[in-house]
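One structure is given here, and the rest of the page talks about it.
Omission of a single protein chain aside, the complex is shown with its protein chains in their original locations.
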Amino acid sequence: MTHDPPSTPPPVRTIWNRVLCVAVLLAGSGVPLQAGAGDGRIVIRYWEKWTGFEADAMRSVVDDFNASQGRIFVEYSSVSQIDRRLMLATAGGVPPDVAGIWAANLPVYAENNALTPLDGPARERGIHRGAYIPVFWDMCHYRGHLWALPATPASVALIYNKKMFREAGLDPERPPRSIAELEAFNGKLTRRSASGRLQTIGHLPEEPGWWNALWGFWFGGKLLEGDSRVTADSPENLAAYRWVQSYPERFGAENLLAMRDGFGNFASPQNPFFNGRVAMILQGNWIHNFIRNYAPPDFEWGVAAFPSSDPSNPQAVSIVECDILVIPTGAKHPGEAFEFIAYVNTRAPMEKLCLLQQKFSPLRECGPEFFQGHPNPHIRTFLDLAKGPGARTAPAVTTWNEFKSDMGNAVSRIWAGKAPAQDALGDVQKRQQKNLDRRIERWRRIAPAHTKSWREQ
Amino acid sequence: MTGHRNSRFAQALIYGALVLAAIAFLTPLAWMVSTSLKPLNETMSLPQAWVPSRICWENYPDSIREMHDFWRYAGNSLLLCLLSVTGTVASSALAAYGFSRIEWKGRDKVFFVLLATMMIPFPVVMVPIYGLFKELGWIGTFKPLWVPAFFAGAFNVFLLRQFFLGIPKEISEAARIDGCSEFGIFLRVILPLSKPALLIVGLFQFLYTWNDFLGPLVYLTEQKNFTLALGLQSFQSQNGGTSWHHLMAASTLIVLPVILLFFFTQKSFIEGVATTGRKN
Partner (left out) sequence: MTKRDRHNLLTGLLFISPWAVGFLAFCAYPLAGSLYFSLCDYSALSPAVFIGGQNYRDLATDGVFWTALYNTLFFAAFAIPLGLVVALGLAVLLNFNVRGRGLFRTIIFLPSLVPMVCLAVLWQWMLNGELGLVNTVLNPVLGVINGILGTDWPAPNWLADARFAKWGIIFTVLWGAGNAVVIFLAGLQDVPRHLYESADIDGANFLQKTIHITLPIISPVIYFNMIMGLIGSLQVFAVPFVMTGGGDGPERSLLFLATYLYQNAFDYWNMGYACAIGVILFLVILLLTLAACKLSERHVFYAGK
């Protein structure tokens, strides 16, 4: 018995053929991505995390650089999940020449030999600590070497809704100066509905809760002593997280959960701070741009240092972060890459970049025109916080990602009323000390080879 | 099961259930399209409004522009899909035939090994595979994305094997008696009888490759080589501030071709040729 195979219906076959041709044509068409670079210049690949207006700001500086000289051409790419992709590319032997990552990533990359040390080139160009706000220069160091140069900085502060203050009978020009005062204001600003549900609240550590791991700073505590001792459950940290714990105790864990679930997205008019449900938050200098886009037009806001627990020692404490520029190991043109990074770190381009991104500059010197033209009316406050002695940074250890995750989980448990601060922090302490010990052990093993190669570069 | 014997009541019941299911499955997508036509400040508002205050048709061309190289990415995606589909269907069918229509010593044991390979979670083998591609110098090219398709993924072999096993042995035996080679039986007897299954494999592979962003994320480094799914990532900002309206508009554009593809091919692989081999 033979079986005549039915053939493919003709229309399908020709459709496939046509589609294949089109695909090959489209993919093969060599439409260049950016103008230029066909003129024999050295092309530097620059991977950056920014999108939207922040990307446009950097693109403009890149264009200036490309126009200012004829030897190097920088090709800017917006890359999502840049920390993971940079690692993969560097491990795969095809890293970009310049990458924009966060200062918090620095220890991991540096310790694992993923970055090119910049001490030599910086020294040759006369780039030194004195030109910077110290905390940002220090952030670019790890284990005694310089690994990056700052791009754009950030600091956090107490942002408060002046209108809500006025309505609650508080002086809108007088933000709280201590945690005790914060809680007193909190009481005045909190409103409940007839059924007991929370309508508005003065302050909520979980809103937005982006620095939940670091509340200890405002209580005089820190998470790491030296570079090898984890102090998650130190008395100061315990005090901080008992303060966090007081929220579900006072307001009820269920009430808080229900309230938070009605909060809209961060970048929307239903952001609880914009639509008057939360009066005071801990946020960074970028909040200005979001207020402009999403808050009602009559929104009045003030900025002050987030209060500390000890009113007799009123240090203006703030957490500072920084976007940094690095040269991965194995970059094809490290020398030219550094020229670009150094260019960004001179006054005029840096001020242009920071102004367009609506941030402040990490350089010590800053012209008055910068502040005159600045869209953020409170930028000076943020700058002063970064310059002051109260500027704090997240622990510069390679285990920070895991540490932060553990702390987040601890806060989650405290918040839901599932564990008291003592236990939650105790668990973190145990796990993270063990983790850090393990990493230090690994470092001891690979240190000789790494430090030798760093010194030679 | 044909429906012509069902009562009116049964018909209504079936129809009702289908409509309910359709609503359940369609709602989120309807929201995706609705969001794609909203201005940015309405996209993430709660409570959700289905109809935007004004219909922003411009979101579509805007999103294409914001992705910088939409048509190039589309071409890349299409090329990768076609290569993958060809490789997958060809290699999987061959392997599935070997596992089902020929009796050879140790076949079932080797098949169990194949089953076992499906249990290997991708992140586990990702690092050594990445190292392998690095040694071959393929990182940054398209090769890691389509060459493995020519080596018969376990899922597709398993699927096709199950279908091939459903074809009665007598058909193969008869062809063998007629003097047909194994490859001849494969090509002229089994393949045509398995059109639905082959179409499914091809379709799934197309969809997978079209929407795959993890592979391109890891292996592609040059922006000009990006695929559409990867390009979609460029709308997501890391500190809040995603342009949802553009993201949804671009997603709708990306989803549209596959929806059409599915709609026009589903008839041919669900109905039709499959049943002809069963009559005897």
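Each chain gets a letter, A and B, in the order it is written, and its residues are counted from 1.
Following the convention adopted for this analysis, a contact is a pair of C-beta atoms (placed from the backbone, for glycine too) under 8 Å apart; a residue touches a chain by one contact, two chains touch by 3 or more.
Computed from a predicted structure; not experimentally measured.
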Which residue of B:85, B:139, B:152 or B:220 touches the chain not shown here: B:152
Hidden partner chain, residues of chain A it touches: 84, 87, 90-91, 108, 112-114, 257-258, 260-262, 329, 398-399, 401-402, 405, 408-409, 412-413, 416, 418, 427, 438, 442, 445-446, 450
Hidden partner chain, residues of chain B it touches: 1-6, 11, 14-15, 17-18, 21-22, 24-29, 31-32, 46-48, 91-92, 94-95, 97-100, 102-107, 110, 113-129, 131-132, 148, 150-155, 157-159, 162-169, 182, 186, 196-197, 200, 204, 207, 211, 213, 229, 232-233, 236, 244, 247-248, 251, 254-255, 258-259, 262-263, 266-267, 269-271, 274-275, 278-279
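By our rule, only the chains that are shown with their structure count from here on.
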Inter-chain centre distance, chain A versus chain B - centres from mean C-alpha coordinates, in Å: 36
Chain A partner contacts - residues on chain B that touch it in the complex: 40-41, 43-46, 68-69, 71-72, 74-76, 78-79, 82, 130, 133-134, 139-140, 171, 174-175, 178, 188-189, 191-192, 217-218, 221, 223-224, 233-243, 273
Contacting residues of chain A [partner chain B, same complex]: 1-3, 5-6, 19-20, 22-27, 29, 31, 33, 49-52, 77-78, 80-81, 85, 88-89, 91-94, 96, 262, 264-270, 286, 289-290, 293-294
